[in-house]
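All protein chains of the complex are present and in place, except for one that has been dropped.
Per-chain numbering from 1; labels A and B assigned in written order.
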Amino acid sequence: METAICIIAGLMITGALYAIHAKDLLSAVIACGIVGYGLVICFLLLKAPDLAIVQIVVETITLIIMVAVVLDSSREEHFVKPDRKGYMSMAAAVVMTAVLLYFFILSVAMLDPFGSGSLRMASQYINGAVELTGSVNLVTGVVFDFRGYDTLGEATVLVTAVLGVITILRIKGRR
Amino acid sequence: MTAYILCFILFLAGLYGVITRRNLIKIAISLSVMEFSMFLLFALIGYTDGGVAPIVDPTGPAKVYVDPLPQALVLTAIVIGLATTAMLMATIIRLYRKYGTFDIREIKNLKG
Partner (left out) sequence: MKGMTIIVKKTTRLISGLVFLYGIYIITHGHLTPGGGFAGGVIIAGSFILLILAFGSDFPGLAREEAGSTLYENLAILIVVFLAVSGLLAAGRIFFLNWIPKGTPGELVSAGIIPLYNIFVGIEVAASVLTIFLALVIFKEELAE
């Protein structure tokens, strides 16, 4: 199981690195789709079918919006040879990522090994959930009953984002 | 533990893209990649070896279930990621109509 996830994660890293360095903008957007759909396969391997359904449809909608923005323009990235400031910023980025990776390895070594299932809150949410909420799907019971405030906040964020999009894209005022 | 480290390397690839790229579309794609890596990390933490998907069969025997709490958090986060990406794309298309370019250094140099 862990080797399969590592192989797919390697493919996702390759896709992300290609998307950053591609010259044609449409190829970069499609390479972003590799990362999204690889994530769907990872969710299915990790026994999370709820997340797989949501991720696949949301990724499709995101790709449609991105392609609609990209197709409207000249689809090339102007590649300029980086000057001294560009090289310094690239070097600083590499050094910072190496430092972050070192500290992450230090902290992950203290976790339990992968797949041992030693989270303490899991048993509290699983035992007796079917009697308390009445729903057979445990994830829906957690999302709408045990953690209803988070769902209310998420719906509010979605409504606010739609208001923002309508305000930005308005040319003529209302009569 | 290798899976956690590969997941974080994906996050760092996205962070490198946000810092060093000048094109607005590349910045938006890198931000999206950073969000995806964090979804994978949450789903990895909640996994139990030999567990099944968290749908209970009320008549059958009791089984070992995968932890449903990280899955609920990731479900909320996926929809919020969609909202953020949509708003970023609206800003980008408005900037392109006004200035005619996707390059952030040229937009910074123009005035009004």
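To be clear about the criterion, a contact is a pair of C-beta atoms (placed from the backbone, for glycine too) under 8 Å apart; a residue touches a chain by one contact, two chains touch by 3 or more.
Values in this document were obtained by computation on a predicted structure and should not be read as measured data.
Only one of A:I5, A:A28, A:V54 or A:A122 touches the absent chain when the whole complex is considered: A:V54.
Across A:L45, A:A93, A:V108 or A:V130, the single residue that touches the chain missing here is A:V130. By the touch criterion stated above, the residues of subunit A touching the omitted chain are 49-50, 53-54, 57-58, 60-61, 64-65, 68, 72, 130, 133-137, 139-141, 143-145, 148-149, 151-152, 155-156, 158-159, 161-162, 165-166, 169, 171-172. As for the chain not pictured, it touches subunit B at residues 53, 55-56, 58-59, 75, 78-79, 82, 86, 89-90, 93, 97.
Throughout what follows, only the chains that are shown with their structure count from here on.
Separating the centre of subunit A from that of subunit B, both taken as means of CA atoms, is a distance of 2 Å. Residue ranges on subunit A touching subunit B, taken from their complex, read 1-2, 5-6, 9-10, 12-13, 16-17, 19-20, 25, 28-29, 32, 35-36, 39, 42-43, 46-51, 54-55, 58, 61-62, 65-66, 69-70, 72-73, 77-78, 86, 89-90, 92-94, 97, 100-101, 104-105, 108-109, 111, 113-117, 119, 121-122, 125-126, 129-130, 136-139, 141-143, 147, 150-151, 153-154, 157-158, 160-162, 164-165, 168-169. Subunit B makes touch with subunit A in their complex at residues 1-10, 12-17, 19-21, 23, 25-26, 28-30, 32-33, 36, 39-40, 43-49, 51-58, 64-69, 71-76, 78-87, 89-94, 96, 102-103.
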